[in-house]
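All protein chains but one are shown at their positions in the complex.
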Amino acid sequence: MQAKSPLARVVVHAVLLCGSFLFLFPLFWMITTSLKPVEETMLTPPRWIPSVWRFDNYVQAVTYGSQALGYIPFFEYGKNTLLLCVLVVTGTVVSNALIAYGFARLEWPGRNALFGLTLATMMIPFPVLMVPMFVLFKHLGWVGTFRPLWVTAWFGSAFNIFLLRQFFLTIPRELSDAAVVDGCSEFQVFRHIILPLSRPALAVVALFSFLYTWNDFLGPLIYLNDQRMFTLSLGLQFYQSQAGGTEWHLLMAAATIVVLPIIVLFFFTQRTFIQGIAVTGMKG
Amino acid sequence: MSKPLRIGGTLVLAALLYIGFTRGPQAAPRDGRVHITYWEKWTGFEADAMRAVVKEFNRSQDRIFVEMLTISQIDRKLLLAAAGGVPPDVVGLWSMNLSAFADRQVLHPLDDSLTRHGIRRDDYIPAYWDLCEYRGRMYALPTTPGSLALHWNKKLFREAGLDPERPPRTIEELDEYAERLTKRDERGHTVCMGFMPNEPGWWNWSWGHYFGGGMWDGSERITADCPENIQGFEWARSYSRKYGVQNVQLFRSGFGNFSSPQNAFLSGKVAMELQGVWMGNFIDKYAPGMEWGAAPFPYPAGHPELAEVSYVEADVLCIPVGARHMDEAFEFIRFVSSQKGMELLCLGQRKHTPLAQVSPEFIAQHPNPYIQVFIDVAKRTRTFSGPKTPVWSEYQNEMDAAFDEIWLGQAGAADALGRVRVRMQGRLDRALAAAARREDRS
Partner (left out) sequence: MTEFRRRQVRAGLAFISPWLIGLGVFLLYPIIASLYYSFCDYSVLDRARPVGVANYAELGSDKLFWKSLLNTLFYAAFSVPLGLCLALGLALLLNSGVRGLTIYRTIFFLPALVPMVALAVLWLWIFNGEYGVLNSFLSGLRVPAPGWLTDPAWSKPALVLLSLWGVGYAMVIFLAGLQEVPVHLYEAADLDGANWRHKLWHVTLPMISPVLLFNGIMGIIGSLQFFAIPYIMAPNGQPARSAYFYAMYLYDNAFLYLRMGYASAMAWILFLLILFLTLLSLRLAARYVHYEAG
């Protein structure tokens, strides 16, 4: 519906501007608090702009850590998180593309039933799987390592299979048929025809799984013991004091560091992101 | 993608896969020694004190090397690690964790090692030795003890017209003093509370003890809502009622970090606080020059038999089940528990020692001027600690939740505590049955 009258236009703009302010304000607050000296963090009424810009809060957060726990190896956590992200994203894209191809472009008995079963599994809440998976990994001796956090990504996930299968179905049959006539194996069709045409969909899968892994909290919480192996989301918790009271300026600095890469990534990949979300919603 | 890029990319991926697969807790260097991992909860100067002991141990012999790691939320982490099959060799827990962990067979009983090395109950202040015992077996040795006393801010006393050298002796006096010490500003905003039962809030469940109450009968009956407990909680509630729930909650949410000059007691926001023997250390570090005193917590007037009641707890060292080097682990624990090791550690942490014997230099050198108060209350018979039952952590959570309800005026003490009793009695009955079954089987 179009807003035709000028009055309607103005009202819409006003509401949107108001909304934007409300939505952006917490992030703005996070950044300004991260740059304040500690005395200014707990003032009533609050200071909107720091009187002194303490960029060294960031240095402190990353090198010294928190008073409660001492040194927090932030860079270490960043490396761990990146490692996991790369492994998960690669595994997700590779495995789900292969699997979705099997569902979309090949015919074999039981295919549709299995796909239906796959869809059904999307409804299973994580808590149901949590305990047996933990027990399984314990018996494998994988608790305390990174393996439970990325190996499963290499074996497919229902949501991504669904997404990619829907996309693969839209690629015209003639292209793959022509390749087969020319003597290509299925894998060659997959690699040389389907994959290049699926860049947008694959990008969406990659971005979503990156975001998910970067933000993952419960997985690292359960499986990682050695603090040197923690991820950024776990590490952020350390700035919260157990005994009461928190160093807000350091905590906000650390939080900003954790949020920033995602926002930067988003700015560069906006269109793909939005497209991807739209597609999932539409076909769902 | 061009060929070199693809090859390069594949190599990088292979490298990352390798790292992702093999990365685990750091492997021990090969130097002929047995390497044992030791998880400890302490940070800051408390950790430094233990590190000095670890260093001394590593230096004094060349068969064993102890690697100490600082772990936060150590009780939770130990559970996860034990459940996951990857526990450390030595772990530093709190005495209140022992029952639950021992019951769940997370910890090794130490009786054999203790007898072999000749370590006996008489070597310790009884209260602390008993903390480490569960169902007739010893599961830990205490390292640093803790007893409580009422700390007060002498300067604020003076300003309120109270004698700074005379702490309140009865609960009624405490209430009176608190009233005189509480200050508000022109807007009605609290700027100083004389006393806050929920600051620091670590022992919210325990207020009944000071009135003669207790958590259970020692074996099978939960007494959460016995009359003395109800009295204690209603007394605590009187504070939120008198000073206004909203007011107090708001005031509290503005407290700074415990380990900083913005600590509520250190910054003069709370004039009297029930705290442990470690507090002197924090005062020295973050508010040097503060005038303070410590005395046993007051008793209800007319009940002198309840004088000098103190909560006792201890940090303890245990060996989890599944530890790879049990004998070496015990050797380290034994070293820490020796007179020399213990005094080094406790002096460093500015606490008293759990050992029965104390060298006179220890007391003379001790930086805490009130250390004798803490030693004395620990030796009394009316000390208490959390009940030694595996349901204690849930019981404690329930008590904390009940305290909240009572404090916020959501429920009466009898009602809230009664509900806790009903729930926990069921839990306790079941836990006792399970323990009996397990003992029958073994």
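Worth a mention:
The first chain written gets the first letter, and so on, giving A and B; residue counts start at 1 in each chain.
Just so we're on the same page, contacts are C-beta pairs under 8 Å (C-beta built on N, C-alpha and C of every residue); 3 or more make two chains touch, one makes a residue touch a chain.
Treat the numbers as computed from the prediction; the structure is a model and nothing was measured.
Per the touch definition above, the residue from A:P127, A:G183 or A:P196 contacting the chain not shown is A:P127.
Note on the undisplayed chain: of the listed residues B:H35, B:H209, B:R252 or B:K388, the one touching it is B:R252.
Looking at A:N57, A:T90 or A:T118, the residue that reaches the missing chain in the full complex is A:T118. Seen across the whole complex, the unshown chain contacts chain B at 76, 79-80, 82-83, 104-106, 246, 249-254, 321, 393-394, 397, 400-401, 404-405, 408, 410, 419, 423, 434. For chain A, the residues in touch with the chain missing from this view are 1-3, 8-9, 12-13, 15-16, 19-20, 23-24, 26-27, 29-30, 33, 41-46, 95, 98-99, 101-103, 106-109, 111, 114, 117-118, 121, 123-136, 138, 152, 154-158, 161, 185-187, 190, 211, 214-215, 217-218, 222, 232-234, 236-237, 239-240, 246, 248, 251-252, 255-256, 258-259, 262-263, 266, 270, 274, 277-282, 284.
Going forward, only the chains that are shown with their structure count from here on.
With each centre defined as the average position of its C-alpha atoms, the distance from chain A to chain B rounds to 38 Å. The part of chain A that touches chain B in the complex is made up of residues 42, 67-70, 83-84, 86-87, 90, 134, 137-139, 141, 143-147, 150, 222-223, 225-229, 238, 241-247.
If you check the complex, the residues on chain B that touch chain A are 13, 16-17, 19-21, 23-26, 43-44, 47, 69-73, 77, 80-81, 83-86, 200-201, 254-260, 262-263.
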